[in-house]
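Missing here: one protein chain of the complex. Every other protein chain is in place.
So that you can tell them apart, the chains are marked A, B and C in the order they are listed, and the count of residues begins at 1 in each.
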Amino acid sequence: MIIILRENATEAQVDHVVKRVETLGFQAHLSKGTYRTVIGVIGDEEKLLAAPLAAIPGVAKVVPVMPAFKLASREAHPQPTVVDVAGTKIGGGHLGMIAGPCAVESEERMNDIAAAIKAAGANLLRGGAYKPRTSPYAFQGLGEEGLKILRRVGDAHGLPVVTEAVDPRHVELVAEYADMIQLGARNMQNFVLLTEVGKTHKPVLLKRGMAATVKDLMMSAEYVVAQGTTDVVLCERGVKGFDNACRNMLDIAAVPQIQQISHLPVIVDPSHATGRPELIPACALAAVAAGADGVHIEVHNCPEEAMSDGPQALLPEQYAEVMGQMKKVAAAVGKTW
Amino acid sequence: MIIILRENATEAQVDHVVKRVETLGFQAHLSKGTYRTVIGVIGDEEKLLAAPLAAIPGVAKVVPVMPAFKLASREAHPQPTVVDVAGTKIGGGHLGMIAGPCAVESEERMNDIAAAIKAAGANLLRGGAYKPRTSPYAFQGLGEEGLKILRRVGDAHGLPVVTEAVDPRHVELVAEYADMIQLGARNMQNFVLLTEVGKTHKPVLLKRGMAATVKDLMMSAEYVVAQGTTDVVLCERGVKGFDNACRNMLDIAAVPQIQQISHLPVIVDPSHATGRPELIPACALAAVAAGADGVHIEVHNCPEEAMSDGPQALLPEQYAEVMGQMKKVAAAVGKTW
Amino acid sequence: MIIILRENATEAQVDHVVKRVETLGFQAHLSKGTYRTVIGVIGDEEKLLAAPLAAIPGVAKVVPVMPAFKLASREAHPQPTVVDVAGTKIGGGHLGMIAGPCAVESEERMNDIAAAIKAAGANLLRGGAYKPRTSPYAFQGLGEEGLKILRRVGDAHGLPVVTEAVDPRHVELVAEYADMIQLGARNMQNFVLLTEVGKTHKPVLLKRGMAATVKDLMMSAEYVVAQGTTDVVLCERGVKGFDNACRNMLDIAAVPQIQQISHLPVIVDPSHATGRPELIPACALAAVAAGADGVHIEVHNCPEEAMSDGPQALLPEQYAEVMGQMKKVAAAVGKTW
Partner (left out) sequence: MIIILRENATEAQVDHVVKRVETLGFQAHLSKGTYRTVIGVIGDEEKLLAAPLAAIPGVAKVVPVMPAFKLASREAHPQPTVVDVAGTKIGGGHLGMIAGPCAVESEERMNDIAAAIKAAGANLLRGGAYKPRTSPYAFQGLGEEGLKILRRVGDAHGLPVVTEAVDPRHVELVAEYADMIQLGARNMQNFVLLTEVGKTHKPVLLKRGMAATVKDLMMSAEYVVAQGTTDVVLCERGVKGFDNACRNMLDIAAVPQIQQISHLPVIVDPSHATGRPELIPACALAAVAAGADGVHIEVHNCPEEAMSDGPQALLPEQYAEVMGQMKKVAAAVGKTW
């Protein structure tokens, strides 16, 4: 950690900072520049994070030099983690191809969609039983009934299943039915939920929040990993941008960024990132080329009747087509699924 | 609701949309322009929101004409709501002046701070017992012990108290001690928590999420109000901006915007909005002048020892000074507290 | 164009709007909904844009239904435009692979870099002679001397050259030496410069501004195209985002968006988009996979001595490597260069 003092910091202020650093059990290393004094702090930075050094009079800025996430960092674990979701591998060259409707609506519909995505090559089935909806008047999911349908349909088609948990009181229930538990974008900093889900030691799909930096996402992953599991797959799904022509802005550069600072796999969700089916194929191909460890796409066989997020779903035949294209791009970058 | 068709929409597609609208129980009103066909939908728009009309082939855009929030809207309730928090009124010309440390740390410290803010004119005491922290390794609050301290200190100084709930399983407990329950920015779209807190019928302080539009904030307020209470105070506390010189960007225009579309009071939190004590006074004055129904400021008597958010707290004497200035600006715009 | 009236609009206000629309030479088509009145305006929307209908009392919102850019739109020109830059084709399946240093620094250095990128397969050489720099104290380019060096080096290696114009008074001079004129991000809405460059009828490389929506970019392209040329290549180079871990945020979805609404080719510049060499290869591959018509990469043989933007340049050997990878991805999506 580096502490940069204000230009007009007095000697007494500098002394106070040095004393404070030493009181906290660290060494202070003073360096007087032409304009300013800088103090290098030597010791375990982790422990210093709790100390609000920036609040000391005379301090202009505190610059950490270590990542604040530890267990999720590449430094802690140089090899890429491969997450195994009931047989489907994600990471280390294996692509997790997740597809399905936004919400579980009925067993019949779920069956039809599962058959279609399986035929197209998907290796993980998604479907929400608990839906976090912006409006209190919108469809909120089928609850446990939805979980049961998802489980039966997944088993029938040989597809592991992923579904979202939104309430710490339901996490155990969700864990009973799901092979992988999703933590949604709106809950990325619901630390209570993160902790509860982490405790199940089930594979987790952690979606990036709409205003979360890559570092924020890593800190949330750290919450899960700190519960004793490294089976965490991160998901870039678009962040808030100023151009409202798209629902969100896909931050494709987050993929190589995450892979450089973390050992956890990272996939891309072009459905939520764009909200526009006609843009999904190009973004899905971009994700694979950029090195993503998988792609998450919403598929529905009758979008106009979908109970949630219909306008952004691909039709099964559109999904099959983009899967064919992704296969080729994956081969070009030395990956497969 | 208005449905704008694509330029190349076929007659069959137009017919399909019209039929679909009618099947859902609405009237369709066709209008053929020079370039495009537009369909006006007549009926209760609320019910239409669930129907993904944008997913129908040939549809270019769906434009709602009604606000999607109802109970929280100005249309539903033309007079401004005045929220009474154990005697402190917020709204309708009454300013809620909330102050206190980020977290409850100890009874002694809390007592000192409460005495200081009371002397400066604050009418509501804040302090977190459960802290949502970005890092799993940071101080997470004292829990129930913190609630007890807050309650005792509030009572001792005649200040109603507001504290945050972060877990639906603790809402009842928090409601036992608090006069007002805070829903934090990171939980603004934690709909499970919103609902649980709404059920207590306690006054609520709902903070705007970092990537939430004003409309998103209203939708979250609607979740609470839908539980049968209008005692909801909204809080603008800065949103994500591209200029990282500040922690967030204070969206001061949100104040008049909210007051025009909603009857709920809205206050401003310049502490989280800026994250920099030297910018707080100017932003606090701006808030009062812009018509905010209150100002929320973090105050700590030893920021460098604060266990959370120390660098952004004002000292008691700084708080007293800005309170004096706010008094004058409040008088200039015909308000008081 | 659709005019949505306020809920409480009076009959007199509605009449006034209708009359105003008719005075301007258009037909007004009234549609009374359950809550609001909507007026469809029939006629050439283009001409209506100048009339501030939103300013009329009682009007809530004006929704245009046609793109405001005409000559640059896909409707005006359904086939993709192929821009020919002195023999290098961009668009319609042909990729423009632009590379070179940020600034022309010396003939020797330029020669070395040109030889390297040519060997790696680049088909267009870039280099700035006039540099728009954030600081008035930074190197501003060699001016005409830089143009001469660029021309000679391009000719020596059989590479067409692209360079930026920043001053309307120098456009003619730049046009004498360059095969393609770049309009930089900071000048995307310098309409005087756009017009001046358009008049030369030289191929143009128009970079997206940091706060420009895709529609804003199209409007700026329209300025150039309105001067009588369709030889305009658009360039996505990252926009302002809230995560300052990268210099900008690459908006990869802009590529398919532009291709759907415009006939002009669009390329991607991962160098400026990320500002971090280690992220450039992944983003370059993503660009090709997403369907971009080319990729623009800054290359320097000694970044630490570069007079501008050194930290974001690839070394020649890094460029050669990513070119090899792009070749494979391009083949996977049926393109070549």
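By our rule, a residue touches a chain if its C-beta (ideal position, glycine included) is under 8 Å from a C-beta of that chain, and two chains touch if they have at least 3 such contacts.
Quantities reported herein were computed from a predicted structural model and do not represent experimental measurements.
Only one residue in the set B:24, B:42 or B:290 touches the chain that does not appear here, and it is B:290. Among A:15, A:75, A:155 or A:278, only A:75 touches the chain left out of the display.
In the full complex, chain A touches the omitted chain through residues 2, 4, 7, 29, 31, 33-36, 38, 40-45, 60, 63, 65-66, 75, 240-242, 244.
Seen across the whole complex, the unshown chain contacts chain B at 211, 213-215, 239-246, 249-253, 255-257, 260, 270, 273-274, 278-279, 281-283, 285-291, 325, 328-329, 331-333. Residues of chain C in contact with the chain left out of this view: 20, 46, 49-56, 68-69, 132-139, 166-169, 186-187, 189-193, 195, 209-211, 216, 219, 222-223, 226, 239-240, 303-307, 309-311, 313.
The working rule: only the chains that are shown with their structure count from here on.
In whole angstrom, the spacing between the mean C-alpha positions of chain B and chain C is 38. The geometric centre of chain A is 26 Å away from that of chain B, both derived from CA atoms.
In terms of their C-alpha centroids, the spacing between chain A and chain C amounts to 31 Å. Each of the following residues of chain C touches two or more other chains: 240-242, 244.
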